[in-house]
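Excluded from the complex is one protein chain; the other protein chains are retained at their positions.
And now, subunit A:
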Amino acid sequence: MNWWVKRTGQALFTIWAVITITFALIRGLPGDPGSRIRDQAQRHNPSMSQAALERLIEARIPASYDDPIHVAYWEYLTSVLQGDLGYSTFRQGDVAPEIASVLPWTILIMSLSMLLMFALGLGLGALMAYKEGSRFDTALTGVSIFFNSIPYYVAAVLLIAVLGYRLSVFPARGTHSDATEPGLSVHFVLDALYHATLPTVSFVITGFGIIALTMRGNSIQTLGEEYIRVAKLRGIPDRRIAIRYVGRNAILPMWTTLLISIGFMFGGAIILEEIFQYRGMGWLMFRSIEHNDIYLMMGTFLIVTIAVVVSLWIADATYGWLDPRIKSGDESESY
């Protein structure tokens, strides 16, 4: 029980620290936002009048920006705790609903990618281990290393060029076609999946290799364990040995990697969603930086942080359940 309190406390502390640091960093950006907006606006539209510029700046910069920094910090912190992430000047609305409207798209792509990546990686890795040294193993090891060395954004561009434009089999941009009405209809779901194909595939084909190779190594090590031999002699069916003995013990060390990769994928989403013009979290984050939208920037960072912290919390919490040798704190009993 003690351990849970401590671990949850740690998670909350991390979130608080990130709020504070993002706040400080964004406030500390060189130059004041007013002149940044002025520069940008003049570059895009040199003929803009001085009065229009002033109006634009006023609209973009939150009124509280001129408050002393400690007052502004306190105000932000308390409103975040109440679920209010501030006002987005670029999207002309509250930050929280803005994020909520794009978040499902990112979650869709990420969960699809993770699911396929791990299913493919773990499955192939285990197969390679069972056929260690065969031509299948050698060939697939080569393939895994090759795909793993391609950056996902390069794969994305290639996929767009070939499947998106040359062959036109998958849509190259967007989350769903404009003609489809968003809703829980079969048609819409299929259309969303259709649009999610290329971004998901870019993540999966560049990510499954390392998982397959790790799984292969872990499985080979597990296969050599004495308890596998004893289980075979005891007459335990091969299927059960493969799943309950080899699989379970080989996946254990990868559990934390799996949940950490959620954080990595959020980071990757910025570039990927930009390439595919996929209106998810990454796309929104990029826009917020482009438009000097302070509250939107802080809000998106905060959500990503919370996602990573929660994943790690889940990883820690479930590890003791997966591997009985790792007991959380004081409940371990040895006699």
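As a working rule, a residue touches a chain if its C-beta (ideal position, glycine included) is under 8 Å from a C-beta of that chain, and two chains touch if they have at least 3 such contacts; residues count from 1.
Rule of thumb we're sticking to: contacts and distances are computed from a predicted model.
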Leaving aside the chains you can see, what is the UniProt protein name of the one that's missing? Options: "Formyltransferase/hydrolase complex Fhc subunit A", "ABC transporter ATP-binding protein", "Methanogenesis marker 7 protein" or "Formate dehydrogenase H". "ABC transporter ATP-binding protein"
For the chain not shown, which residue from A:252, A:271 or A:317 touches it across the whole complex? A:252
Have a look at A:11, A:53 or A:236 and name the one touching the chain we're not showing. A:236
Which positions on subunit A touch the chain that was left off? 225-227, 229-237, 240, 244-245, 248-249, 252, 322-325, 333-335
